[in-house]
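Shown here: the complex without one of its protein chains, the others still in place.
Every chain is named by a letter (A, B and C) in the order it is written, and numbering of its residues begins at 1.
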Amino acid sequence: MSKRPITVSVDRLLRKRDAPAPRKLPADERSCPKCQTHWTSDEMRRNMRVCASCGHHFPAGARERLDQLSGGAPWVELWPELRASDPLQFVDLEPYPDRVEKAEAAGSNEALVVAEIPIGGHDCIAAIMDFSFLGGSMGSVVGEKLARACDRCVERNLPLVVITASGGARMQEGVIALMQMAKTVVAFDLMYDAELPVIVVLVHPTTGGVWASFASLGDVTYAEPGALIAFSGPRVIEQTTREKLPPEFGRAETQLANGQVDDVVDRRELPARIGKVLGILDRPSGMDPAPAVTMARAGAERAANAARTLPDLSRRVVSKVLRSDEKGGR
Amino acid sequence: MSKRPITVSVDRLLRKRDAPAPRKLPADERSCPKCQTHWTSDEMRRNMRVCASCGHHFPAGARERLDQLSGGAPWVELWPELRASDPLQFVDLEPYPDRVEKAEAAGSNEALVVAEIPIGGHDCIAAIMDFSFLGGSMGSVVGEKLARACDRCVERNLPLVVITASGGARMQEGVIALMQMAKTVVAFDLMYDAELPVIVVLVHPTTGGVWASFASLGDVTYAEPGALIAFSGPRVIEQTTREKLPPEFGRAETQLANGQVDDVVDRRELPARIGKVLGILDRPSGMDPAPAVTMARAGAERAANAARTLPDLSRRVVSKVLRSDEKGGR
Amino acid sequence: MSVAARRGGQFVRRLAHRLGGSPETGSAIWETIQLARHQDRPYPLDYISRLFPDFEELHGDRLYGDDPAIVAGIGRGADGPMVVIGHQKGRDTAERTYRNFGMPGPEGYRKAMRVMALAEKMDLPVITLIDTPGAFPGSGAEERGQGGAIARSMQTMLRLRVPSIAVVIGEGSSGGALALGVTDRVMMLENSTYSVISPEGGAAILWRDAAKAKDAATAFQPTAANCYRWGIADVVVPEPAGGAHRDHDEAARLLGGYISRAMRELQALSPADRRRQRRDRYRRIGAYREVAVADPTAMASGVDPASTANGAGPAA
Partner (left out) sequence: MSVAARRGGQFVRRLAHRLGGSPETGSAIWETIQLARHQDRPYPLDYISRLFPDFEELHGDRLYGDDPAIVAGIGRGADGPMVVIGHQKGRDTAERTYRNFGMPGPEGYRKAMRVMALAEKMDLPVITLIDTPGAFPGSGAEERGQGGAIARSMQTMLRLRVPSIAVVIGEGSSGGALALGVTDRVMMLENSTYSVISPEGGAAILWRDAAKAKDAATAFQPTAANCYRWGIADVVVPEPAGGAHRDHDEAARLLGGYISRAMRELQALSPADRRRQRRDRYRRIGAYREVAVADPTAMASGVDPASTANGAGPAA
């Protein structure tokens, strides 16, 4: 796919503008909705955006989560150059490109950030969703980044750690967004062949097409306390079936009882828990890869090539949306 | 395993004695427990032991079922020479060999009869349980016959039709009976590799270790109306949990709703339904067998050989129980 | 010129018209949606009874229950034995209620997986017929793992060794449809639709007004022609003039022909090749931009220029 001669990325520019965004947003300073304790943004950040009084888990951005997971050790973001396009030239209450632009302006480049990162001393690839970017919705960029993340894991023999937060498929990309569900399942299937572990952490909220695809397919699955985990959200269910749902409906603790997750883990314990699991599943290096692993490597390479040879579709879209970028003066 | 020089089998002798047993037993003439209609044994036989008034399914013997399935066409019983032994020298309220002797005297040779038989024009191996033989309990003979039945299917490329009726593992053979559960799962696994269909029909009652092993593993699973299908019987459950169970507990119709069986099929329709499924799954002959099939063939052969090389265990038992035979004057 | 050929010619012209030039109008799309949902439109059991003279429906997931919103079974037709699975909506009120309007719970998808396992054992091709407004939104379905059931159904299909074909025969909405759609070939009937969500659902969320369904439909463009253009559908299957509801026999005959042809192509491939192509097919779908990301700091420190470093460097 052709790269346009733009030399500075949108999020880079934005970071310069509001530095040190996204570390400190005004919204960070607030009182806990559960116990009303007031926290400064610094206190929030130091406690991983968990209320130290009552344990309420506030939303956290993808990059902040990477810092949490690595314990401050450096990590390297992968493929930040992938950005949403507008294949359907979609307009609802506003045009899709405008929505994307606003979301990018708020400091993220997409609803999924992928990075190479050490967690508890174990190198891995982390794929972290960001609910603040269009509700963490899964469009083509999320699908492609997750697929590349798995390819990279297979190439480098690394485990994958995924944190999900999503309202579901990104409707503005229509059926193409729907297909990202299948694409992520394909990606995890390469991990299966390569015998590489996948740890999934479900955070509030993980719903719709994300819960109904890769988020359900981790080898080990944790959920943050209070996270809503459901295919259909409570409102849709109440409207359709006229049921009155209890407040605990679909919450992490309920889903643990339902057998859907392995444990509910406090965010502050996540890095250690993930590190422990990675340690247990770590393989002695220098082992001959099983035939399945070799197959998976070939598959990852082929898949990556296949994706690159695609679409007049995306070409069309590239030009279209870049025009809107230009319009925005960048 | 050595064959003892006995020239006439027990059930042959018995057949001569009460000919045409087991076709016509005095107990066959009776009134329906559900609707009180009275039926002669001939009417009963002609209607496959189903009450023509209310559809109540009476128990049916294994050999009668074979006649029903084949529509009167000839079938050949396999391995009638396999008989129960007494590995534990087991005595409860009476010695196990005495129980076996009485059961044999009533006209069956074991709780499972295996035959090569055409059903709806399709050759297959049928393995039919007989509840009247020690409650259809699964001991070593049931396990071995079912294993041989599957071996034969694999050797001859035939489907397997199983009708179950059992109170579970035969306690008088202790843990050896328990292990027959695993043995039957092994047998069905050969059918899996050989890509050969297994049709299971659950009749009243199918419980305990039979339901918890091969009876649950059919490719297509039917149940006769009203059949009790459960791992633990209602009485045990009521005693353990002090639940009061409804009369429909564990019945075929309930288990259909529970997703445990494919359909509830009237006995009079069974031969046609089984024939239809065999027709659908029939493979064009002359096809190259898949590698799995070749593997399964080798497996069946090896398994059969393995079984033959076994046990001082059974030898010990052979002598022991034959002594009891001799005592019985045969 | 035979009737069939003439019809075929008409279809090609219709499809070319839809594919060519300007996008379909909102009215045309809305009309297609009405056709896709027409109550006389053939449902899976209508196709099955015509394409598989011998068919045995199988029931139950062997775990919890039987879901009438999905029918599944083994059938023998012109191309030999196959496993067929489809969303069944129900034609009259009683049947619609019984079948929950074709909205499956986890038991439905698990029944599908159970029958796919039978296909795998017996080496039978799998045909799925997709026609659902979506998976059922209910608390019981959620408690029993609706999301995981859909995910695992896709995973199961992706791993099948046997050939598989999905046909969108009516409306294919949301993950509830895609759960049966991860196959070697995806076909769409001429008047079927495939969409990320039903127009009503999309309208309620994006327009905050379910009455804006027509606007949502216009925006989603969920028609077969568009899905074909986007590479979501491999084949568009013609319907009898006026729509499949006008002539079930002819609709089944046309579909049967397309299935036979595709099945022959697929059976020429090895299981490993089919699986590989299936993976690549879905791996490839997506529309995104790549913008150039210059990061002099990162480059200076020897990091891949297509990457950005976190707070550790002075660039943060």
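We take it that a contact is a pair of C-beta atoms (placed from the backbone, for glycine too) under 8 Å apart; a residue touches a chain by one contact, two chains touch by 3 or more.
All values reported here derive from a predicted model rather than from experimental measurement.
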Item to check | Visible chains in contact with the missing one | outcome: A, B, C
Item to check | Residue among B:S108, B:S132 or B:S213 touching the omitted chain | outcome: B:S213
Next on the checklist: Which candidate, B:N47, B:N157 or B:S232, sits in contact with the chain we can't see?
Outcome noted: B:S232
Checklist outcome for this item: For chain C, residues touching the missing partner are 62-64, 106, 110, 144-145, 148, 152
Checklist entry - At which residues does chain B meet the chain that is not included here? => result 1-10, 12, 15, 20, 63, 66-67, 70, 72-85, 87-88, 90-93, 115, 139-141, 143-144, 147, 169, 171-183, 185-190, 208-209, 211-217, 229-232, 236-237, 240-241, 243, 245, 249-250, 254, 258-260, 299, 302-303, 306-307, 310-311, 313-314, 317-318, 321-322, 325
Item to check | Residues belonging to chain A that touch the chain removed from view | outcome: 192, 195, 197, 216, 219-220, 256-263, 273, 276-277, 279-284, 290
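As a convention for this text, only the chains that are shown with their structure count from here on.
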Item to check | For chain A paired with chain C, centre-to-centre distance based on mean C-alpha positions, whole Å | outcome: 26
Checklist entry - At what distance in angstrom does the C-alpha mean of chain C lie from that of chain B? => result 43
Checklist entry - Can you list the residues of chain C that touch 2 or more other chains? => result none
Checklist entry - Using the touch rule from the top of the page, what residues of chain B touch 2 or more other chains? => result none
